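Written out below as structure tokens is the structure these notes cover.
Complex shown without one protein chain; remaining protein chains in place.
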Amino acid sequence: MKKRILATILAMALMVALLAACAPPEQAAAPIADPDAPVFEAPRAPDEVPGAGYPFPGAVGSSMVLMLKDYTNPVWIEAAAGARAAAEHFGIGDLLIQAPVVSNDNLEQIQLIEQAIARGLDIYVLIPSDSIGIVPAVYSLNEANIPVINLNTWINAEGTNAFFETFIIADNYTCAQYAAHQLAYLAGGEGEVVLLQGPSGGQVTIDLTRGAVDTFALYPGIEIVDMVDARFERATAYMTMQNLLQAHPNLRMVFSCNDEMALGALAALEAAGRRNNDENHIFIGGIDGNQEAIRAVLEGRLDFTVDKSFFRQGWAGVEIAAMFLDGHTLPELIPLEIHLITIDNAADFLN
Amino acid sequence: MAMTGALNGNIKKVGGVLIMYYRPILLVGIIIASSAVIQDPVQNMINVFTMQAPYVLIYTMGMTLAIVAGGLDLSQGSVAAFSTCFAAMWIIQGGSDIVTGIIICIVVGAMFGMTNGIIITKAKVPPFIATYGMDWAARGLTFIMMGGVMIYGFSDEFLSVAWGTIFGISNIFYIAIALFVILALITLKTTFGRQIYMVGSNPQAAKLSGVRNDAVITAVYTISGALAAIAGLLFVSRLDVAEAFLGRDFALNALAASLIGGSRQGGGKGGVINAIQGVLIMLFIFNLLNVWRVSVLWHPLVFGIIIVVAAVLEQTRTAYMVKRLS
Partner (left out) sequence: MKIGNLKLGQQLKDSLGLYIAIIALFIFLSFQAEGFFSWFNIHNVLRDFSILLIISCGMTIAIMLGKIDISAGSVMSLSTIVTSLIIAWGMPVFVGILGGLAAGAAVGFINGYLIGVQKLNHFVATFATLSIARGVSLVISRGDIIHARSRDLMWIGTGRILNIFVIIWVGMIVFALMYFFLRKTSFGYKIYSTGGSESIAELSGIKTKKVYVISFMIVGAMAALAGVLISGMTNSGNATVGDGFEFNAIAIVLIGGTPFDGGRGGVVGTFAGALFIALLRNGISMLGFTPSWQFAIIGVVILVVVSMSVLLNERRKREEMRRVWQ
């Protein structure tokens, strides 16, 4: 009996030792300074004049919560990094990052919000997985008199009493338009295209798909031959792309709703010899603008990507929240810039 | 009278053959069905055999062995992720060379597997919960270790592991075949292999005949962990990225493939030959669904039905075999 407990403890200790031995790698990325951020003088000592020296004094020392869709997709990690950088820049007292453990789980987001309310906070920046399903939680925040800033994915509160202060958007529909137009341009306005999508039902997938479909409809020579859910995942896209190549031997373009899938599909295309600039060449691009994709664009492997700059989204979320706490009035909609990244400008976007 | 009798007899014989070899027959049927709608069926087959099957086969063999030994291993995906990320950090940031990195990866995977084995044999935690808990723990450790960063930009030397070809067929195919042969020899020809089956079908009897159950089971899980790590390595080499969420579908795929292949808990049934059949059937079904443009929404339903069908067929086959022997 004792031996067994000892063995179990040893096993646990082994795991803990492994953990202790793994120092996290250094973050290579330095935060990008937001070109739009107001220039400010060096802050004076904090105890002199509270809030002095920060662009939004009313927000200094406040506590904020940012809710992401999950903590596994690198884009959200980038957004968190942006938010943290902004929190430091604006003198936010406490920034808590929340994300459901099960990616995109609406129920968990609701539970996390309730826990945040119990903990106490000044303002909530929310990226909902389920635009409609999150409303009960928004309502709870309203009842607790906590202002809500909506980021990235729209909170659909139509027909309810729930409300939020503003919606900061990196418009998915527009991103899809940029990408689709670029693919069409590269392919000379004709050919077959497949869409690689994220999980069905997600607001992001719906918007991106609509953007792609509407844009390709403008080109009579282009035909969408397939739309496949590859779950935003690289390995799934890799396998799926192989099967798609068999099903559509005349494929000309691949529209991918995110960079991870684009990179996975790219591996499949390269292995099949379809990226050789001959008559079988297939054009492919991604959306998101993550660093690895940008590097691939620079190397000429990926044709383009669309920068949604999640880092900037995170930053903007905190900045707008700080503005609100400082007493500024906010417009209903705050659009963020989107950039098409091709081999010509990719170097500018590399950290 | 005699004619119908002979006819019945022949039908029974045909039925018998059909049920005995239902898996290969099923496989051929699926391949034909998918070949019907594509232009280059040979290339398609080659793709699945040499570009998709190897990865899945490697970790499925681990799952199959665990099932045969009376348990299962749900932690393979996370173990693969942790092992590869850990090794990647050593390679890229620690500056180790490729061979050391590969060895580290496999050893780490094996250590996780061994931990699973210890928890299952010494703490008597049911394998289901033990490997599930380990899956969560390993996944969490991987996220913490990686801090959201992905590691990419491996050397060409490393990439050539998965991208290189011999006689025009990808290296990974040969690696998988080699592992298959090794494991087949171990499980079918050695005492250890026989012990695995004994422990899986009747632990008490095995113990009475002197088998060290705990050691056998721990060894099986160690192998499973190592196989997961190897599969992960191949993915990293192919996709040129080590990321924390690698392998999320390992467990589900391995389980489905093992079950379709006919491996069963508590009967010591199955083995790596079953694993290969299961993997091929599963991948070709997936291929068929893609090629026939069946919406992704239908995939799980189709899978579930396939599993039930496979299970019932397997039962029938066993019953038939028993009847034939008696």
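The letters A and B name the chains in turn, as written, and every chain counts its residues from 1.
Keep in mind that, in the parts below, contacts are C-beta pairs under 8 Å (C-beta built on N, C-alpha and C of every residue); 3 or more make two chains touch, one makes a residue touch a chain.
Computed from a prediction, not measured in an experiment: that's the story for all the values here.
J.: Just one of B:C105, B:M134 or B:I217 touches the chain that is missing; which is it?
T.: Per the contact definition at the top, the residue touching the missing chain is B:M134.
J.: With respect to the chain omitted from the figure, which of A:M64, A:A83, A:I97 or A:I169 is a touching residue?
T.: A:I97
J.: For subunit B, which residues touch the unseen chain?
T.: 72, 119, 123-126, 128-130, 132-141, 143-144, 255-256, 259, 264-267, 296-305, 307-308, 311-312, 315
J.: In the full complex, which residues of subunit A touch the absent chain?
T.: Against the missing chain, subunit A presents residues 1, 4-5, 8, 12, 15, 19, 70-71, 96-102, 104-107, 110-112, 114-115, 117-120, 130, 132-133, 135-136, 159, 199-201, 229.
Operating definition for what follows: only the chains that are shown with their structure count from here on.
J.: Between subunit A and subunit B, what's the gap in Å when you average each chain's C-alpha atoms?
T.: 33
J.: Taking the complex as given, what residues does subunit B use to touch subunit A?
T.: Per the touch definition, subunit B meets subunit A at residues 37-40, 43-44, 47-48, 51-52, 86, 89, 93, 108, 111, 115, 118-119, 122-124, 137, 141, 143-153, 163, 170, 235, 238-241, 243-246, 248-249, 286-287, 290-291, 293, 296-297.
J.: Any idea which subunit A residues touch subunit B in the complex?
T.: Within the complex, subunit A contacts subunit B at residues 3-5, 7-8, 10-11, 14-15, 18-19, 22, 24-28, 71-74, 77-78, 80-81, 200, 226, 228-229, 233-236, 238-240, 242-244, 246-247, 249, 263-264, 267, 271, 292, 295.
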